[in-house]
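For reference, the structure discussed in these notes is given below.
Note that one protein chain is taken out, while the other chains of the complex remain in position.
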Amino acid sequence: MFTYTLRRLAFAVPTVLVISLIVFLMLDMAPGDPTGSLPLTIPLEVREQIRQALGLGDPVLVRYFKWLHMMVIIEPSHMLANATGWNIAIEGPRILSWQTRSPVGDIIVQRIPQTLWVVGLGYLFGILIAVPIGVISAYKQYSWFDQTGTFISMVGFSVPTFFTGVVFILIFSVWLGWFPSMYDTTHRVRDWDSFLFQVRQIAMPVAVLALFNASQISRFMRASMLDNLNQDYVRTARAKGLMERTVLLVHVLRNSMIPVVTVIAIGIPTVFTGAIITEQIFRVNGLGDALIRAIYVSDWPMVQTITFIFAILIVLFNLIADVLYGILDPRIRYE
Amino acid sequence: DERTRGSSGHLNVIYWQAVSTMNPFLSGGTKEMNASSIVLEPLARFDNMGELVPWLVDELPTLENGGVSEDLKTITWKLTDGLLWSDGTDVTSADVVFTYEYCTHPEGGCSYRDRFAGIESVEAVDDLTIKITFEDATPNPYLPFVGAGSPIIQQAQFADCMGARAPECTDANFAPVGTGPYTVADFRPNDVIQFVANEHYRVPTQPYFESITWAGGGDATGAARAVFQTGEMDYAWNLQLAPEVIEQMEAGGRGQLLVDFGPLMERIEINFTDPSPSLPEGERATRQHPHPILSDIRVREALSRAIDRELLTEIGFGPMGQPTCNFIVAPPAMASPNNDNCLVQDMDRANELLDEAGWERGADGIRSKDGMRLELLFQTSTNAVRQDFQALIQQWWREIGIDTRLRNVDAGVFFGSDPGSNDTYLKFYADVQMYASLFEGTDPTPHLEQRRCGREPQPSTQWQGQNINRYCNEEYDALWAELNREPDPDRRQELVIALNDMFVQDYAHLPLVARGRVSAAANTVGGLVLNVWDSEHWNQAEWYRIAD
Amino acid sequence: MPDGALPVLDVRNLKTVFRTRAGEIHAVNSVSFQLRPGELLGVVGESGSGKSVTMMSLIGLLPSPPAEVRDGNVMLGDKDLLKIGEDGLRAIRGRDVGFVFQDPMTSLNPVFTVGFQIMEPLRRHMGMDKARARKRAVELLELVGIPDAERRLKDFPHQFSGGMRQRVMIAIALACDPKVLIADEPTTALDVTIQAQIIELVKGLREKLGMAIIWITHDLGVIAGIADRVMVMYGGQVAEHGPVREVFANPAHPYTRALLKTVPKLREPRADKLRVIEGQPPMLGAHPTACPFRARCEHAFERCARENPPRREIGAGHDVACWWDHRTGEPV
Amino acid sequence: MSVPRKKLLEVRDLKMHFPITGGLLRRQVGAVKAVDGVSFDIYEGETLGIVGESGCGKSTCGRAVLRLYDITSGSIKIDGTEIGTMGQSALRRMRPKMQMVFQDPQACLNPRMTVAGIIAEPLEEHGKLSGKKRLERVYELMDAVGLNRNFANRYPHAFSGGQRQRIGIARALALNPRFIVCDEPIAALDVSIQAQVVNLLEKLQDEFGLTYMFISHDLSMVKHIADRVAVMYLGRIVELAERDELYERPLHPYTEALMSAVPEPDPAIEAKVERIILRGDVPSPSNPPKGCNFSTRCPKVMDICRKLDPEYREARPGHFVACHLHDAGIMNNEPSAGTTGATPRNEHKQQGEDA
Partner (left out) sequence: MSETAPAPAAEDVHDLRPPRNQWWDVWDQFKTHKGAMAGMIVFISILLFVFAGPWVWQVDPGLIDIRSRNQGSSWAHPMGTDQLGRDLLARMMYGGRVSVAVGLTAMLLGLVLGTLIGVLAGYFKLFDGPLMRVTDLFLALPLLPLLLILVTLFRDPLEGAFGQAMGVFALIVVAIAITSWMQTARIVRGDVLALKEREFVLAARSIGTPARRINTRHILPNVMSPIMVSATLGIASAIITESALSFLGLGFPPDFPTWGRILYDGRDWIEQYPARVVWPGVFISLTVLSVNFIGDGLRDALDPRIRGR
């Protein structure tokens, strides 16, 4: 198990590096430049100076390695220093956003709370809804519950979030006035009232995301349950005279969760990447929003960094999923 | 009832395009300029009528009061006594000089550096007096330190941020110390800003609002909805929405639409040079090859006549736009009254003109001459209103026998200055193109200068240059030179109108719609005066909450 | 085992049907048998003859739908298992009736330790606490001959070999001292040498614990070695039933006879050619109105296609369902 | 036996090891020694039975002989041609000579091809037959294995196990092979069907003069069909002899145990047989015990068995065995055992009791 994890890690590092190189080179070919959004009146020399000031003069590989150095050493040290308050930040140039002229690391750190609140909760609720639905649908296969569940999850899966999102706003903010249509990122939960406000402001985006995630996960859950319900060991458990509940919730569920847990783990990075549209609609200025806006204004350092972080997350959670699989399933022995 | 500082409580502002930095010198965007304008202030600024008003000075320097030298080469500003920065320190002339040095540092990449073009020196004569010396006689010396684009920053704060280090001073850039009514309490780039009242603000009773949340993000529709329908926001900026949509939302009754017209104008530029891809690279779209079709003024006029500007305005802008036939549409005094004939669509005349020019209709309804079809490539940036315009204009031009191919380019690329890209509006590898542009302040002289011969983008200038349509007219150039020398306001006004008329009557470009600045304010906010010549928040200190 | 002893299990007229999309499958048709205390009843028959379905119907282990027990009585002591409902059955399963399935590789839950799985029925039926259940589990593992039982409780099924897993299955089935142990082809998936180990084990356990056992297999040899009585099934019905020596010595049903002849015998001289039963097993599409074996039967005559033969007694505890009399070679 | 017969297949020291990879860099860390040095001959027209427990390498051996695997080492001569090292394209030309019938009649037929397609595939690959002739040949083959010609257009799933196995046999026969490896062809079938298939195989052998390598774990069936029988244990042949010789006088303790474990469908005999119950399980072929492979379970184990690998030798004419019990030294010169270095039997017994 340990060497297995080590080996996966050993493969993960080059994967991430290759990804970072691809992303870096690709964006390097991109037409946008840091002066693109400046007023038209700014003369050419000034533009050139601005470019030089942002370090665009070096050859591309030099810039890549500089960026990589900042990305893997300096930025993390600053993020850690910010998070812990320790004085461990390493001196040196940081990755600057072309648009805000500030370190991208700081912006990313700033955006994590709302991303987690909304997208994370959306995912969490999705799971919480999906698991029981999947279990019951599989147990009562072809019952009306199953059929309805299947239909709803298909619909949830098929209707794009930007459609549901707009409809939600119209109904719940404009017509009914229950929830704010805009997310307030500065809001802090301090007491019961502020907590209630937080609940109200995350209600719609979380609902949209939860619906979408639940549709997906419940399908997996159902399939996995169905696979396991037909296994011989279920019959054995019944032959022991166990309560149906025990059979289902102890024997079958435990086995069915193994693939689902890994699917869920692999899906966690989408918490950060997949909600770009939902974030836009509800004005939740999270990481997805940062990315898409950076793309609009050709703020490549920002795009590079966020993409790279996403890639690390994906690789990391794939790793975690594999390791989880090994932990959950005693049969798996990674030599 | 008596209003005092902070008595109005909290204000919510929504900018659907979020603010990325509080240092306008590092951004150049209108949104950044607006946000920073309530913190950082210039020596003088324009009011809502476009009149220059003293701001951090007691009076404007003029020829009359001797503030401007007779040879028009120097201007001397005298700061109001007792001004304090928001950190409580004194504002001195050294800060002003520093601002000049900061923005003109060769490695700094200051976005408003052109404001300081042609300056020989900026000196602090004494603690409160600043003397600016120009290289040449400058009839309009009110460019440096005037208007939202040229505010004063604090030397103490930015001393270590000169040149290449400018972007690294994140703390200073995100929370500059200023003289304005508010200071930054919390800044989150591209997300939200928290402002609180500046306790050292020079007017003791102001600002009335104690704090401001300046939210960013979402889209224009959401922003409008938040003011008009849900009442979550008090002020929303730049609501470029379809007129019906705005109208319908306004019916919500919680707020009102604010529109005012400045120099922003949507137009079609006509390429006077041949953009044909068959030409060798380097000669394409240069003055070496005049445009084979559009060099004929009759064709250009026909293009203009076929357009129904009223309809375009109604569809694209509604009350937020006005059909126009002028190059210089504002300030009102400078707008020419001589060109209103283009406001009415005249298909017959357009057809006639084309017939005269020798373009004859073929079987498919498209005209041709000497075996050449009357075919135009029409490009613009990707944007819903522009695409609607394109579709309409394409249809009208078809009716007069012109085949138009449409193209739209991502705004980032289109307005970018990358000489390597063939899709920039500067390169103009198309026959006609549509966009809007404006000028800062109230003086159109630099704007008119753009159309001077030799200023066109060309390979030798890395395709940089402002004479987008490669217009070249000696008469125009001569007239402009006169304007540039003329200090007398009335004469200047005449000259501007003459230049404008010369340009538009040559159908060198086709003005379409004068676009207003459109914002929305909740009915409960009072004191706001929309200003198109300066920051929309120029009088932020005076905004207050209307008690109900 | 006196013949007159009251049977622990008395099955009468059991009929089980599967409802599938393609129509009904009559898997078990009017099967009746009795199991006396301490007795080992062998059940043989080819694949699909309804052996497993019969036994699983008894204690409601068939998935329903599609399975449906249409008819019959299953008396366990004085309780009719078909009437006591799901809760009643649950109390019976694992306590009064233990079950061992064919494939030890898949019959144990892979994610729980062997100890947990043995302790489950103990805690459920005997109300034991963890410590007592654990002690009993160790005893059980030792009983079925797994060395180092204490330690192996913590192991997962995949850490055991096939033979040992089957022992664990037997330990689970024996946990609550059931009156009846049903073993559904417990050795088919195992090698001969391992099969011999298991058979030896069961023989020993039977002597020690004295419970009644039903042993399903299609290996006639296994039956010959351990069973007291044998029930031969064909096409969802009981074809022949009787004491094991009697049936092997005087098979009365043409199927039994043919079957005994087709199997080559290791300890007898080699025959030149194997006898075969031509044809294929029957489809169970409808309730049988004729003898299911008639198409492959060398003695079939017109009555066989007309009427399904009832079981008739031909000797002491020996009955057969056939219209043909093996002694006379004539129709009855 | 007395008449010298022609050897069709000569296998010498055949090894087939499957690599086990592991470690950080996925290096090979070991090998499953599925077949670990077996040698045997098969004579023209005879049937060699191979028996043994699950996982002892029977199938691997059969497949390796047909070169469906790239063997680790050893030599395989068929009809005098060495095929052990032959490349795949050269092998293709040899394929018509040697064919295989598989264990699982369901799995060995492509569910998406018709019966005719399946049987015709080898003809297409090798034949020069035209479409019509080919179909004719397919029908002939179907007749030969007793399949109704009308079934030619059906798919395998519409057949019973026995019928499917017939399709597999027909496919194997298509190219007129001389040698067929039957890898447990009856294991997946019902008892009542097994006899049908075995009889068919025998019939075809008579008709076409085929040579079989018949792999099975059913000793009774092997006794019926084979002329000579090899017993495999953990990748090795432990004993090989004429059928009757082997069944009547097994030499290897494993063979004895294996045969005693087979249940007899006759209660009278069953009551009498003395069973040798082996303890424990078959060791893993990736980690075989030191010395004799069977030493861990052998009821007659001696000290030497745990140290020395017994030699595979001809203990009696035509009867090969690999067991220290039958080492010439022990059998003949028991008294001088001490001097030869071999361990005397009684000593082993003492140790056995101690253990």
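General remarks:
Note that the chains are named A, B, C and D in the order they appear, and that numbering of residues resets to 1 at the start of each chain.
The working rule: a contact is a pair of C-beta atoms (placed from the backbone, for glycine too) under 8 Å apart; a residue touches a chain by one contact, two chains touch by 3 or more.
Being a predicted model, the structure only gives us computed values, none of them experimental.
Of D:Gln163, D:Gln196 or D:Thr255, it is D:Gln163 that touches the chain left out of the display. Contact with the undisplayed chain is limited, among D:Thr72, D:Gln103, D:Ser220 or D:Ser260, to D:Gln103.
Touching the missing chain, out of D:Pro122, D:Gly235, D:Pro250 or D:Pro310, is residue D:Pro122. Set against the missing chain, the residues A:Met79, A:Leu128, A:Val166 or A:Ile268 yield one that touches it, A:Val166.
In the full complex, subunit D contacts the hidden chain through residues 63, 66, 68, 91-93, 95-96, 99-100, 102-104, 106-114, 121-122, 125-126, 148, 150-151, 153-155, 157-161, 163, 168, 171, 175. Interface residues of subunit B with the unshown chain, by the touch rule above, are 221, 241-242, 244-245, 248-249, 311, 315, 382-384, 387-388, 390-392, 395, 406-410, 412-413, 421-423.
Looking at subunit A, the residues touching the absent chain are 11, 15-16, 18-19, 22-23, 26-27, 29-32, 150, 154-155, 157-160, 162-163, 166-167, 170, 174, 269, 273-274, 276-277, 280, 291-292, 295-296, 298, 303, 306-307, 310-311, 314-315, 318.
As a convention for this text, only the chains that are shown with their structure count from here on.
Between A-C and C-D, more C-beta contact pairs are found at C-D. Separating the centre of subunit A from that of subunit C, both taken as means of CA atoms, is a distance of 54 Å.
If you average the CA atoms of subunit B and of subunit D, the two centres end up 90 Å from each other. Computed centre separation for the pair subunit C/subunit D is 32 angstrom, with centres defined by C-alpha atoms.
Of all the residues in subunit A, the ones that touch subunit C in their complex are 231-233, 235-244, 246, 251, 254-255, 258, 328-331. Against subunit A, the residues of subunit C that register as touching in their complex are 59, 61, 86, 89-95, 98-99, 101, 103, 106-112, 120-121, 124-125, 156, 158, 169, 172-173. Those residues of subunit D lying in contact with subunit C across their complex are 53-54, 160, 162-163, 190-192, 194-196, 198-199, 202, 217, 219-221, 223-224, 243, 247, 257-270, 273, 275, 277-278, 281-282.
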